[in-house]
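Dropping a structure here in structure tokens format, bear with me for questions.
And now, subunit A:
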Amino acid sequence: MLKKYFSSSIGKKQTVAVTGFMLILFLIMHLAGNCFIYAGPETFNKYAATLESLGPVLKLIEWALTAVFAIHIAFTAMVVIENKKSRPVGYAASHYKERSLATRLMPYTGIILLVYICTHLFDFTFADTTTAISIFQNHQLGLYGLVVRSFMNPIKLVWYLIAMSAVGFHLSHAIQSLLQTFGVSHPAYTSFFRKLSLGLGVGIALGFSIIPLYVWFYIVPTLI
Partner candidate 1 sequence: MSLNSNIPSGPLSDKWTEHKFNLKLVNPANKRKFTIIVVGTGLAGASAAASLAELGYNVLNFCFQDTPRRAHSIAAQGGINAAKNYPNDGDSVHRLFYDTIKGGDFRAREANVHRLAEVSNNIIDQCVAQGVPFAREYGGLLDNRSFGGAQVSRTFYARGQTGQQLLLGAYSALMKEVGKGSVKLFPRREMMELVLVDGVARGIIIRNLVTGQLESYAGDAVILATGGYSNAYFLSTNAMGCNVTAAWRAHKKGAFFANPCYTQIHPTCIPVHGDYQSKLTLMSESLRNDGRVWVPKQKGDKRSPASIPEADRDYYLERKYPSFGNLVPRDLASRNAKTVCDEGRGVGSTGLAVYLDFADSIKRLGHKVIQERYGNLFEMYERITGSDPFKEPMMIYPALHYTMGGLWVDYNLMSTIPGLHVLGEANFSDHGANRLGASALMQGLADGYFVIPYTVGHYLASQPIPKIDTSHPAFKAAELETSTRISQLLSIKGKRTVDDFHRELGMLLWDKCGMGRTEEGLQEALVKIPQIREEFWQNVTVTGSEGELNQTLERAGRVADFLEFAEVLVTDALHRKESCGGHFREESQTPEGEALRQDDTFCYVGAWEFKGVGQAPVLHKEPLTFEAVSLSQRSYK
Partner candidate 2 sequence: MNETLHLTLKVWRQKDGHSKGHFETYKADNIDSHASFLEMLDVVNDRLAIQGIEPIAFDHDCREGICGACGAVINGRAHGPMSRTTLCQLHMRNFNNNDTIVIEPFRAKALPVVKDLVVDRSGFDRILSKGGFVSVRTGGTPDANATPIAKTKADLAMDAAQCIGCAACVAACPNAAAMLFVSAKVSHLALLPQGEVEKKERVTNMVAQMDQEGFGNCSNEYLCEAACPKGISITNIARMNRQYLASSVIPA
């Protein structure tokens, strides 16, 4: 029965949606954690240390998260491949003028995010926070320092902002889409859900984007 569900069009789509929903929750928590940066190096590093101290629990969470990502990507890939096959001959006249930018960019923003996440993991998660990179004014600032140093690099800063706008586009479609996919829909709320989706998407993207700008314009001048 489960096999039938997961191989059905709606089952696959709902799997994408439920994993997407988990990822959105993760993003919101991640953003909340990131906000410790406004409280200064000690608090931020302490937050990081607390996370580290979870030990095996953290590992478990990380593996679960990786699995969720993998499922999200794998099912999306299956759906996209099937969708391509379902129309072997395309239209000569342009057909998709009414499609919103967010939906049209969905696969591309998804790919940008995938690449970004890899670079992001190497930059922060797997990085050694005790090297000279993290030292500012003779202080070893740990992860905080690493973050600041990263965003001092304009290329990384711009790449980060591009990725976060991809997050914004991706989520502004995703949130209303997952509501629809789980059948949370009523004509009275359709426009509210679309606005909510757009609002949340843009809000999360802005929330993440303000941090590097804060670093660039506020922290860097004080540290150097």
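Annotations for the structure displayed:
Everything below uses one rule, namely that a contact is a pair of C-beta atoms (placed from the backbone, for glycine too) under 8 Å apart; a residue touches a chain by one contact, two chains touch by 3 or more; residues count from 1.
Selection criteria: all candidates are chains of the complex that A comes from, given by their letters.
Remember, it's a predicted structure, so these values are computed and weren't measured experimentally.
Interface record for this complex: partner of subunit A among candidates 1 or 2 is 2, by the touch criterion.
Partner candidate 2 is touched in their complex by these residues of subunit A: 1, 4-5, 8-14, 79, 82-83, 85-100, 103, 106, 173, 176-177, 179-187, 190.
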